[in-house]
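For this view, one protein chain was removed and the others were kept in their places.
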Amino acid sequence: MLHSPCGAQGTTPPSGGMPAPAPASGLTWTDVVNDAGRAVTLTWKLSPDDDGRRVLYYYIERSNSPAGPWTVVDSTIAGVNTRTDQKVRRNTDYFYRITTVGPGGKTPALSVTGPVRATSQWINQTRWSVLVFMVMFFGFVLYFIASAQAGRKPFVRRIPGIDAIEEAIGRATEMGRSVLFIPGVQDIDDIQTVAGLVILESVAKITARYETPLTVPVAYPIPFTIAEEMVKSGYLHAGKPDRYDPNSVRFVSPEQFAYVAAITGIMVRDRPAAHIFMGSFYAESLMLAETGFSTGAIQVAGTANVHQLPFFVVACDYTLLGEELYAASAYLSGEAKLVGSLKGADLLKIVVIVTVIVGCILETMNLHGLTEWMKTQ
Amino acid sequence: MSHDFGLWIAALLTLCIFSFLYKDNPFYKFAEHLFVGVSAGYYIVLNFWTVIMTNLWDPLVKAFSNPGTFSPQQGDYRALLLIPGILGLLLFTRLFGKIGWMSRWALAVIIGVYAGLKTTGFAQSDLVAQVQASLQPLWTGSLGQSISVILFTIGLICSLLFFFFSREHKGALGVASKIGVYFLMISFGAGYGYTVMSRVSLLIGRFQFLLEDWLGFK
Amino acid sequence: MKREIPLFITAAIGLYMILSFFVPHQFVSVPADFLQQCAIILVAFGYVLGGANALRVNFDTIYKRQSGWPYKAVLVAGLLTTLIIGLADGRNWQDETTRSMWIYNRLYSPMQATMFALLAFFIASAAFRAFRIRTVEAGLLAVAALIVMLGRVPVGNWATGFLPHWAQLGTVQEWIMNFPQNAAKRAILIGAALGVMATGLRVILGIERSYLSGED
Partner (left out) sequence: MGLESIEKLDRRWLFLLMGLLVLGPLIAPIGLPLTVSVPVQGFFDTVAKVPDGSTVLMSCDYDPASRPELVPMTKTAMHQLMDKNCKVVVTVLWPGGPGIVDQTLREVMRESYPAKKYGVDWVNLGYKAGNEAVMVVMGQGIANAFPEDYTSQSTTDYTKLPIMRGVRDYSSFPLLVNISAGYPGTKEWVQQVQSRFHLPMVSGCTAVSAPEYYPYLQSGQLQGLLGGMAGAAEYEKAYGHGLKGAATKGMDAQSLAHVFVAICILLGNVVQITRRPGGAA
């Protein structure tokens, strides 16, 4: 990055008759590891004149041949002797030099360093701990899924918030009113949205069975498309594809508060008897839950956004906390395979707890190996 | 009072929305629908100019008007952007009933990318990194600090046990998960209290807009 | 084939993205970047579908003169006006003086800020109703909320100014945020990470696949 509009040509007028600073020296380089060969780190010895007055910056200049021409690729302020050039091509030879800039002018280094070459690596060495935890987790999950398929259905404790979903739909049916489902305010790149949409399928199955109208306003277009598929699929699996209303799933607006305005409008005008919030929510959580509460509807919420849980907890009848949201789809479907994955997650929690206890003891004994190993980039 | 027409519109819409606090009314309904329409339109325009044009159309034009510079091994895969272009158009098959199933290829790509990315992303940032940050010396040399750290560790472990699904919460697990619930409740209460400040600041900001910018009250 | 191909695409891409997290080499990272680019572009195409749905549903209401249809007309007019002006403004539609920016500054942003500000009111009504101490849990919830809320304004410290520093509301508030609050928050984050990984794995392995299973 060329910071200075003055650039390498240098229009800084020499001032006060100060002489140009002495050059920096001893430029060395290392290839940045664990990357795709797109960066090199450069380190040099500061100019002997770097005393706070006589040096302003160092320009890092690069060229494809030791003779130049040189281009400034980056700069540092005086007193800094290292920089990573992140704009290199891999497996290409470069030459570097450092030019010292002061109020009195500029001085290029006396020698040129090169050829410098960035290469790529096959494995990111800082991520072994992530790999170990992931392999362990996937191993556990696959094992329990296989054992569930072999006929041993694992036990899952009651999760009251999930049982409340069916209860809420039941009450809406009794009252002859509709069910409102909100799959969160985020796009599909948030896995909570995926979890919410999977729960939507189970909800659609129940509303299809009870023949209760379902309204699903959606904030983002791709989740909207998937929500359509989910609701269709729910009605299909309940054996009532003809009851599916193509207007039940609606695209509203990705603007968080416009979406909220539309939902509160539905709440106070259509008066659904059950509100189900499942997905990723932000500041609007309280507004939805409070407006919903004032209409007297049963409300069940679920989110993994820690900062919003308080607002659902205080204003909803039931709230699924964090992991419970992800567990809900498995729990609702009751499918042995899905439930198997819950058991895998539990086993990894034991591993985490043991790691925390062992790690704290090691740290207390001033042994930092485990902590270091778990540091990632 | 301001003589700026736009400011008047902004101030009146602000009042329309505040009126919802009294009850649902035609003014709020008007503002709500206008807001939904304008914001949906805004996001479509935003995605058109910043993604479709910038990330798809421009690179494609460059790739095909100047084929010599195309070098995939250096991360220049511009011509291949035809693939998402075509998949994106396939999304519109949904509008034509019978061949709607073709749109699922695009959905499959989106889901595959984000499921893979987030699985590893969360494994790193919210699993390994959070566990790593919890490994701290239980004795720090100061009694108060040490008690706090020990309390923290107990709270973390008990709250984790609350999320245990495959055993009934009875006996020791029951006690631990109960302690976990206490920690969760303190956390929720604190989270609520912590947020009051910024919410009130937002309201102050809106009132200042009405009082100062619109009514000219200093 | 209508189901198998998408399932295969999701599985292959998902596993590849996981691989790319551990392997920085360009043979893996460059296609992975490309796939991410693809996802971003595909999501953008979705907006046209969303807009089409919004217009269809609302035109339907207007055409059938269902209740509230004039408001739907406002919605449609707002959407189309913003869309047409935004496209007509061209690439520099976000410059300070464009009509699009006028819409943003005078319509969009004040309404957004006001909706957001409504939260201050709801925070009071929820506090009145929901913090009733019926159980130990509810008690902890209410006490923690009170301490943190009052500890964050000068009034709190002023009211407890006679106490030693460690017992003043501001200090207690900070301690609650740093220790008990943080412990529970971290547990939720770790649990949620396991949930994401489990959901991701189920999607990639095709165990969770309803999004691909319409009627045909």
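In order of appearance the chains are A, B and C, and numbering begins at 1 in each one.
The rule is short, and it goes like this: a residue touches a chain if its C-beta (ideal position, glycine included) is under 8 Å from a C-beta of that chain, and two chains touch if they have at least 3 such contacts.
Source: prediction; values computed, not measured.
Hidden chain, full complex: it touches shown chains A, B, C. In the complete assembly, the contact with the undisplayed chain comes from C:V155, out of C:L19, C:A88 or C:V155. Per the touch definition above, the residue from B:W8, B:W57, B:F92 or B:F207 contacting the chain not shown is B:F207. Residue B:V196 is the one among B:A63, B:L156 or B:V196 that touches the chain missing from this view.
In the full complex, chain B contacts the hidden chain through residues 21-22, 196-198, 200-201, 203-205, 207-208, 211, 217-218. Against the chain not displayed here, chain A makes contact via residues 1, 3-6, 12, 52, 56-57, 75, 77-79, 294. Annotation for chain C: contacts to the undisplayed chain at residues 120-121, 123-125, 127-135, 139, 142, 145-146, 149-150, 152-158, 161.
Keep this in mind: only the chains that are shown with their structure count from here on.
Sorting all chain pairs by how many C-beta pairs they have in contact places B-C at the top.
Chain A and chain B have Cα centroids separated by 9 Å.
Computed centre separation for the pair chain B/chain C is 3 angstrom, with centres defined by C-alpha atoms.
Between chain A and chain C the centroid-to-centroid distance comes to 12 Å (mean Cα coordinates, whole Å). Shared interface positions of chain B, i.e. residues touching 2 or more other chains, are given as 17, 20, 29, 31-32, 35-40, 42-43, 91, 94, 107, 110-111, 114-115, 117-120, 122-124, 127, 131, 134, 153, 156, 160, 163, 184, 187-189, 191-192, 195. In chain A, the positions touching at least two other chains are 90, 127, 130, 134, 137, 188-189, 191, 194, 222, 225-226, 229, 251-253, 255, 257-258, 261, 269, 306, 309, 311, 313-314, 321-323, 327, 342, 345, 349, 352. Residue ranges of chain B in contact with chain A, taken from their complex: 17, 20, 24, 29, 31-32, 35-40, 42-43, 74, 91, 94, 103, 107, 110-111, 114-115, 117-120, 122-124, 127-129, 131-132, 134-139, 153, 156-157, 160-161, 163-169, 184, 187-189, 191-192, 195. Residues 34-37, 90, 120-124, 127, 130-131, 134, 137-138, 141, 145, 187-189, 191, 194-195, 197-198, 201, 220-222, 224-226, 229-230, 232-234, 236, 241, 247, 250-253, 255, 257-258, 260-261, 269, 283, 286-287, 289-291, 293, 304, 306, 309, 311, 313-315, 321-323, 325-327, 329-330, 337-338, 341-342, 344-345, 348-349, 352 of chain A are the ones touching chain C in the complex.
Chain A meets chain B in the complex at residues 89-90, 127, 129-130, 133-134, 137, 154-157, 159, 188-191, 194, 222, 225-226, 229, 251-255, 257-259, 261-262, 264-265, 268-269, 306-307, 309-311, 313-314, 321-324, 327, 342-343, 345-346, 349, 352-353, 355-357, 359-364, 366, 370-371, 374-376.
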